[in-house]
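My questions will all concern the structure given below.
For this depiction, one protein chain was excluded, whereas all remaining protein chains were kept in their positions.
Here the chain labels run A and B in written order, and each chain numbers its own residues starting at 1.
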Amino acid sequence: MCLGIPGEIIEILTDRPDLARVDVCGVKRAINIGLLEDEELSAGDWVLIHVGFAMSKIDEREAKAALEFLEGIGQAYAEELAALSESNIT
Amino acid sequence: MTKQGTAAPDQTQANWAEEAVAEHAGAVHLTREEQVLERIDRARRRKARIKEPRITMSHGAGGKASRTLTEAIFLDALANPVLAELEDAASLTIGTAKLAFTTDSFVVSPLFFPGGNIGDLAVNGTVNDLAMSGARPLYLSAGFILEEGFPVDDLRTIVASMAAAAQRAGVTVVTGDTKVVQRGKGDGCYINTAGVGVLERDVPLRAASAKPGDAVLVSGPIGEHGVTIMLCRGELDIEADLESDTAPLHEIAAALLDAVPGVRMMRDATRGGVATILNEVAVASQVSVVIDEAAVPVNPMVNGACELLGIDPLYVACEGRLVTIVDGTQADAALTALRGHPLGTGAAIIGRIKDDPPGLVLLKTSFGGTRIVDLLVGDPLPRIC
Partner (left out) sequence: MSVRFVDEFRDADKALALSAQIAALCEPGRHYKFMEVCGGHTHTIYKHGLEDYLPDTVQLVHGPGCPVCVIPMGRVDDAIAIAEEPGVIMTSFGDMMRVPGGRGSFFDSNAAGADIRMVYSPLDALKVAQANPDKKVVFMAIGFETTAPSTAMTVLRAEALGLTNFSIFCNHVTIIPAIKAILDSPDLRLDGFIGPGHVSTVIGCRPYEFIAAEHGKPLVCAGFEPLDILQSVYMLLLQLKEGRCEVENQYSRVVPWEGNLKALKVINQTMTLRPYFEWRGLGFISHSALAVNETYAAFDAERIFNVPGVRVADPKACQCGEVLKGVLKPWECKVFGTACTPETPIGTCMVSSEGACAAYYNFGRFTRERVKEATRSVSQPVDIELMPARP
């Protein structure tokens, strides 16, 4: 029920500006963007979709920051693994 | 006006729930986590019983409820050893001839969809049931139940498709029947088919034959038929460039059997999807089926649609894909044989059979964790074949 999935806006419908067509993995659907009327949405933006409505605009900078954190953790881990395999205490 | 909000309203009981509790009262309460499987297993081994007074859509989904219906009603009354095998086709010996015999009904809605129509499904579906039992499909029957008002041109198109599909599969429709029901009493067109094939190979193919060390293969990307149907029902307002995968599997099955002597079983993944077949094998053979999620081929659009709707592609129907279990040492040969056929270009080895825990299908997720893939409960996609 909390099912929310990211989708990319392909176009805002001209005759119904509260609707947009989104693409999720090649699958397209019209969704209602009325809850985000204060954002200025355009094609190429990513939104979180829940039961046919866009709930939030995905903040690409935050997403990037989140991924960088994970990369950083990954890097530290990889270095530790490398150190582990190189070290020889015998 | 609702009484919700008034103080201490009347309280009643849910009789079905009280009965369920009473039925299991006296079962020893195994509390440790390790014993959970045992407890569930014991509960499941009880004799199948239908508790509902009426048929619901779950009974047609191919999952738990379908199985219970089959066991509690049909097997119970019609009891005989051939039926009890519950394979896709019955193996019969008449004199010196060994035959495979199967039947299937098609109630798909809509009747016409990208990649085919109910006619294609009808022929391919029955051909496949025969092919999966190792038989060479020969003869089909076709019974039609038509609704008053159904356009004759639509019927012409459906039957033309059947003729083409029959020719492609090398079978002949040798007998048939037509009935018409009043407007509103049938959904346009239902088709029932029966098929007969000859068992020329002496290779027993049964869900109970899987052994630890065996390999699990699938002949191509899964879920295309089910998702195509769901999307083109038009209720979900989703567009995608997807087609049903309906196809006759007799040639690819024969190619597999020719190349690989150690084929334990084959099934075409229809209602209930790949997961349903794997569960049947796990239970029938009392083995564990371990699948690698990353190895299961899925079209990205099928994935996208499933993500959007919260459905697992493993449970979504196909109509032209086979699942096979082969001797582990012959896995690569099997893969080569499947990939050598045009319908098998996307074939993959998706898992292995282990001995423990018996009766369960396990999935190693692409994330690296593990979970169980249980029998389908309920019906995410009504009437897809």
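The criterion applied here is as follows: a contact is a pair of C-beta atoms (placed from the backbone, for glycine too) under 8 Å apart; a residue touches a chain by one contact, two chains touch by 3 or more.
This is a predicted model, so every value here is computed, not measured.
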The omitted chain touches A, B
Given B:Q13, B:N80, B:T96 or B:Q182, the one touching the chain that is not displayed
B:Q13
From the list B:A100, B:I191, B:I291 or B:A317, pick the residue that touches the absent chain.
B:I291
Residues belonging to chain B that touch the chain removed from view:
1-6, 9-18, 20-21, 23-24, 27, 29, 31, 33-34, 36-37, 39-40, 42-43, 51-52, 54-58, 64-65, 235-237, 288, 290-292, 294-295, 300, 303-304, 307, 309-310, 351-352, 354, 356-357, 360, 362, 364-372, 374, 377-380
Missing-chain contacts mapped onto chain A:
1-6, 8, 24-26, 32, 34-38, 46, 48, 50-53, 55-56, 58-60, 62-63, 65-67, 69-71, 73-74, 76-78, 80-81, 84
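In the analysis below, only the chains that are shown with their structure count from here on.
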Per the touch rule above, chain B residues touching chain A in the complex are 231, 236-241, 300-301, 303-305, 307-308, 310
Touching residues of chain A toward chain B in the complex: what are they?
3, 5, 24-30, 49, 52
